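One protein chain omitted, others in place.
Each chain gets a letter, A, B, C and D, in the order it is written, and its residues are counted from 1.
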Amino acid sequence: MAKRKHRKNQNLLTSPGTLTYVGPDIDLNTIVTRIQYNKEFYREEQLTGKKDIEDFLSFSHPGTVNWFDVNGIHNAAIIAHLGKTFKIHPLVLEDILNTIQKPKMEWLGENSLFIVLKALSYRVPESGPRKKAPGIESGMEVEHICFVVQPGVLLSFQEEISEDAFVEVERRLKTSVGKTRSNGLDYLLFSLIDIIVDHYFLVLEKLEERLESIEDEIMKGSANYKLGDLYGLKQDLTVMRRCVLPLREMLLDLMRDESGFVKPEVEPYFRDLYDHAIQVIETIEIYRDLMASLVDVHLSSMSYKMNQVMKTLTVFSAIFMPLTFLVGVYGMNFDNMPELHLANGYYIVWAVMIVTAIGLYAYFKWKKWT
Amino acid sequence: MAKRKHRKNQNLLTSPGTLTYVGPDIDLNTIVTRIQYNKEFYREEQLTGKKDIEDFLSFSHPGTVNWFDVNGIHNAAIIAHLGKTFKIHPLVLEDILNTIQKPKMEWLGENSLFIVLKALSYRVPESGPRKKAPGIESGMEVEHICFVVQPGVLLSFQEEISEDAFVEVERRLKTSVGKTRSNGLDYLLFSLIDIIVDHYFLVLEKLEERLESIEDEIMKGSANYKLGDLYGLKQDLTVMRRCVLPLREMLLDLMRDESGFVKPEVEPYFRDLYDHAIQVIETIEIYRDLMASLVDVHLSSMSYKMNQVMKTLTVFSAIFMPLTFLVGVYGMNFDNMPELHLANGYYIVWAVMIVTAIGLYAYFKWKKWT
Amino acid sequence: MAKRKHRKNQNLLTSPGTLTYVGPDIDLNTIVTRIQYNKEFYREEQLTGKKDIEDFLSFSHPGTVNWFDVNGIHNAAIIAHLGKTFKIHPLVLEDILNTIQKPKMEWLGENSLFIVLKALSYRVPESGPRKKAPGIESGMEVEHICFVVQPGVLLSFQEEISEDAFVEVERRLKTSVGKTRSNGLDYLLFSLIDIIVDHYFLVLEKLEERLESIEDEIMKGSANYKLGDLYGLKQDLTVMRRCVLPLREMLLDLMRDESGFVKPEVEPYFRDLYDHAIQVIETIEIYRDLMASLVDVHLSSMSYKMNQVMKTLTVFSAIFMPLTFLVGVYGMNFDNMPELHLANGYYIVWAVMIVTAIGLYAYFKWKKWT
Amino acid sequence: MAKRKHRKNQNLLTSPGTLTYVGPDIDLNTIVTRIQYNKEFYREEQLTGKKDIEDFLSFSHPGTVNWFDVNGIHNAAIIAHLGKTFKIHPLVLEDILNTIQKPKMEWLGENSLFIVLKALSYRVPESGPRKKAPGIESGMEVEHICFVVQPGVLLSFQEEISEDAFVEVERRLKTSVGKTRSNGLDYLLFSLIDIIVDHYFLVLEKLEERLESIEDEIMKGSANYKLGDLYGLKQDLTVMRRCVLPLREMLLDLMRDESGFVKPEVEPYFRDLYDHAIQVIETIEIYRDLMASLVDVHLSSMSYKMNQVMKTLTVFSAIFMPLTFLVGVYGMNFDNMPELHLANGYYIVWAVMIVTAIGLYAYFKWKKWT
Partner (left out) sequence: MAKRKHRKNQNLLTSPGTLTYVGPDIDLNTIVTRIQYNKEFYREEQLTGKKDIEDFLSFSHPGTVNWFDVNGIHNAAIIAHLGKTFKIHPLVLEDILNTIQKPKMEWLGENSLFIVLKALSYRVPESGPRKKAPGIESGMEVEHICFVVQPGVLLSFQEEISEDAFVEVERRLKTSVGKTRSNGLDYLLFSLIDIIVDHYFLVLEKLEERLESIEDEIMKGSANYKLGDLYGLKQDLTVMRRCVLPLREMLLDLMRDESGFVKPEVEPYFRDLYDHAIQVIETIEIYRDLMASLVDVHLSSMSYKMNQVMKTLTVFSAIFMPLTFLVGVYGMNFDNMPELHLANGYYIVWAVMIVTAIGLYAYFKWKKWT
């Protein structure tokens, strides 16, 4: 959370529909890829140079699925161009650029959809212009993803260009493996969201590892349990929950859709996706629940150890204080101290001290303090 | 919360509809501004002197949007005048003056609306007659805002006159920038609420800074973590939540509105506003959630430090108590203490003491106490 | 809560409809007042002596609102009489006498209503036969109030006779101030509930004062924070919440009422009342929420102070224990202790001790323990 | 909870509808009482000996209400006989015998009902074959009660035979007091449930006494606060909540019933019962809420006392450690210690010690530690 405060959201107090990119500064190029396919046909092209952009965008192959994949949204000019060509509402464009916009789905008209999602990944955050998730000990990264669906056309917008998660779908299209090529726009949309949800499971595995390592440390009662770990995990779970929760409503809406966008044979795939989203959400809830219990276990463990330390101190003090007092008595310099002159005085004092020590020790033993 | 108790709510136990201003005392003038515009036309006038008030209010330019912006509601007489001219129900006027009235929206009839909102700001509270938000360490300020919408006319009431948040909208109207001039009353209402919601984000940024600074202090385990900070932040979040929560219902109601007040082309703007309101509410919930975790981390950290201190004390005591006892023994003045007369007695005692000390230290080292 | 256990609820295990007063013993007379009015006419009469009770009750002035206000419900005979005259169901009469009956509203037929409410007040509880609210440090008092509404007639039942809250409404009727006289039974009912709700705000102000004083003590970290205060406040808020919560449903029901009892021009008044009830409920929730946070702040503060005390003890012990050991060494009486005979032995020991003390002190300073 | 584990539920893994009594072992006889009545007529008979059971059961007096009250369900044979005579589904019989079956209501057909309830009582559990409620310090007892309602016939099943709660209803029937005799089967069912609910209030009074006594001990900060008390009370409230909660739905269902079983004149009685059930549930919730607060108060009180103890120890140590060190210094045996030979050396040391002690004491006084 430390990073974000240095970058004010510059889109506040401006007129609605003003296109301002609000994410971190990025010096990479925006890459726009156009993929056109049907069962028999596949073509992939990249937008190179800025002169032919209108031709590139307006070129539409009849009888095919046209997918424009925009990698990098920091270039507001390209987004504006896309908005003009595909007649996208300025508020939709604003949301595409607004990287803190929460996930949502909106019907823009018959068979026209706008979807905002958050892709999650878990990487060592040294390289690349990525947004650091707001955590104290975290490697989780949040990426802003948008889809605009129009008849025959799907536009996808990814906040960043490195490690494009959709490459796997491109690969399936190219190699004609799986059902992607033989199905339409609805199945393509499903495939892209499915990839994002699969990444949620991968991130969950990482978070589970962290939870387990905290569990282990607390159970061992080890002192090197670091404060920030638990809190950082809580933050990541909170961010993740916020990213995943809206997906449930969205998928329900798509499954129940009566506009005919999702064809009956693709419906089961969306239902499967819904299942997985629920699974992710439930797992997050369980982790949150377990973490609350872990805190209780930890506090109880701290308390127990403190008791042990205090008992040790008390036993030592209670045994040695009387003895030290006693030897102090016979260290006094009074003229008249008859015990000092007894032949066995010294030995008697030792005997008394040993008996006292044993007695006190036995007493604490009986009270189960040692 | 300390301030409010010195000012009793003087509107209790009175007959309903009695107009009593219940906010803090204010010695500034109430400023009423009339703005009239359409796509081609714009006029702005201020009410100066009290004689021409009826003319001023009743003057309505046909074919334009008429916006009366009232800055300062402490002058019950002016409010009463407005109420008479625009035939506003006494209970509505009472709510306009009642600065602790919670946010709400009421349909007063076909195309007639009454809206209560709370504008939030975050300022150093030295100057101006502002209400201090009830917090222990807070700079958040709550301002009571009301809108009355009638065919062709929008009345806005702001509790205070300094730093008028609506100036930005006036500027857009004047300069004809943005879509405000070309749209009607519905878009004007949207613009004003939009400004208020944008300020919520600005306040959230301040609260986030405070949360981060508390996080940092607790993570460092620094002792100068001040008690009131966390509690003050909790209070501000609680107040903010109460201010923002009702907005959700209101905007949903306006979006679904079938009376035709919100025109189809303005609807997306209200949906956008709804999105932002949800974002604010969710962020508040996340902060509240994280704060609860922070308290646990803090208590656990306190407990850990206590353990460290106690272990130090116990190790010191456990090592020096036996040694002090031993030297006490040989400080006794018994006539017959053979060890005292051994040539190496003194050195043997030192040897015993060093072995004892090392043994105890090793023991505590093994128990991981040092 | 201590008081109630000495008075068993004597209405348990009896046949349903048995009239038993279950509140505290009261030795005052029940006062029944009959008020009859319309726009032009007003008459107020009290029931004196028990002989004319039937006449008194059955006398109804046509074209007027007839309000019978019963002050004191400990006299089951009078209640039974009223029940017979106005044909009230025995179970309704039982509820009127049952002072622990929770708030509710029931339609007894077309235009016939039964309402149970709890009036709250906050007084020093020395005088009068009042019920002490179950709190440990509380001055909040709960009064059982019932309304029976029949065509042209409103019966109100107040548990006690002192400081009748409805006097204010009587005054408005007498002086013809406000809208009460010109409206019918529905507005009278509204006015009476409005007075009760206004008293909720007055009680809330008192509870806020108590919360603030607890906040202040905890923030100062003062030791004279009394345990019972926080718990007593929690109890009062819990009792208050239970009293106010059902009001929400009731008022919603009255507002949406299609029986025609609440006339359209009175509806806004009930809506206003609903607003205020919501405001009370939300404020209670906020106080409960803040109190939970206060407990955390308090526990954290206790923990911090403990840490400070322990550090002081540890620093003292760690510095003086080695020194005391050292002087003990040179207090031993061995024949052969060469250091004792050094000319500067004593001064060397002092030097060693001062260096040791300064070193330890610096160590603890560095660990930020002092 | 300790008791139950020694008795495995022997009905698990058996074919559904197998009749197995799962409660504790009981050596008493099952008593079946047949009561027949209408407004003018009343007859009560007990089943004695097992030969005439069929006659006894099939004998039905036309124009009367026939109530068979079965006291003791441990005799599966009798239950099976009843099932055969009255054509009760095997799964219903299984539920009658299954003493851990939760409360519920089922329509078995037109005017045929099956109801499971839990009667609660609070007794010293020395005598009788009763089930001990699962509590650590509890006297609450749970009794399994079932009703089967068929046209003209009500069968009631009570788990145990001692202190039959329904005796009160029998008494009202016999003496013709109250409305029971003049009403039908619906009112009889109401009366029996009403008795059970009245007992809930009696148990609540006992639990309130226990809560108050725990409150008192915690407020006094007395050390003899026993751990199990609070937890036992929590358990009892949890068990009670589970027993009472389903009643709400049941009574709502009966009130809204359109089958005509509950006649219009009896409906208000069920509504009254519903009120009381709600009151019980709300009170349980309040007690649970207050108990959570009590725990916080208790932990805070413990923490406060610990602080007091630690301050005392620290003050003692901090004052006497320097003094003991000082007298140790002048107990050293160095040849050359000039101070020892000063005429007033001893008195100077005393003076220094007194000043030190007073200074330290004043310091701690100033820090409010004593």
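Basically, a contact is a pair of C-beta atoms (placed from the backbone, for glycine too) under 8 Å apart; a residue touches a chain by one contact, two chains touch by 3 or more.
Everything numeric here is computed off the predicted structure, so don't read it as measured data.
Colleague: Looking at the full complex, which residue from A:D55, A:E110, A:E258 or A:D335 touches the chain that isn't shown here?
Modeller: Looking across A:D55, A:E110, A:E258 or A:D335, the contact with the absent chain belongs to A:D335.
Colleague: Across the whole complex, list the residues on chain A that are touched by the chain not included here.
Modeller: Counting only chain A, the missing chain is touched by 168, 172, 177-180, 190-191, 194-195, 198, 201-202, 205, 208-209, 211-212, 215-216, 218-219, 221, 268-269, 271-272, 275, 278-279, 282, 286, 289-290, 293-294, 296-297, 299-301, 303-304, 306-307, 310-311, 313-314, 317-318, 321-322, 324-325, 328-329, 331-337, 368-369.
Colleague: Using the touch rule from the top, list residues of chain D that touch the missing partner.
Modeller: On the side of chain D, residues 1-2, 4-5, 8-9, 12-13, 15-17, 89, 91, 94-95, 100-102, 104, 106, 136, 223, 227-228, 230-231, 234-235, 238, 242, 295, 298-299, 302-303, 305-306, 309-310, 312-313, 316-317, 320-321, 323-324, 327-328, 330-333, 337, 339-346, 349 touch the unshown chain.
Here is the rule we go by: only the chains that are shown with their structure count from here on.
Colleague: If you average the Cα atoms per chain, which one ends up farthest from chain C?
Modeller: Centre of mass proxy via C-alpha means gives A as farthest from chain C.
Colleague: Using only Cα atoms, superpose chain B on chain D and state the rotation angle in degrees, rounded to the nearest 5.
Modeller: The C-alpha superposition of chain B onto chain D needs 145 degrees.
Colleague: If you average the Cα atoms of chain A and of chain B to get two centres, how far apart are those centres in Å?
Modeller: Roughly 27 Å separates the two chain centres.
Colleague: Quick one: report the Å distance separating chain A from chain C, using the average Cα coordinate of each chain.
Modeller: 43
Colleague: Listing for chain C: what residues touch at least two other chains?
Modeller: 299, 303, 306, 310, 313, 317, 321, 324, 328, 331-333, 337
Colleague: What's the contact topology between the chains, one of line, ring, star, complete, other?
Modeller: Contact pattern: an open line, chains touching in sequence.
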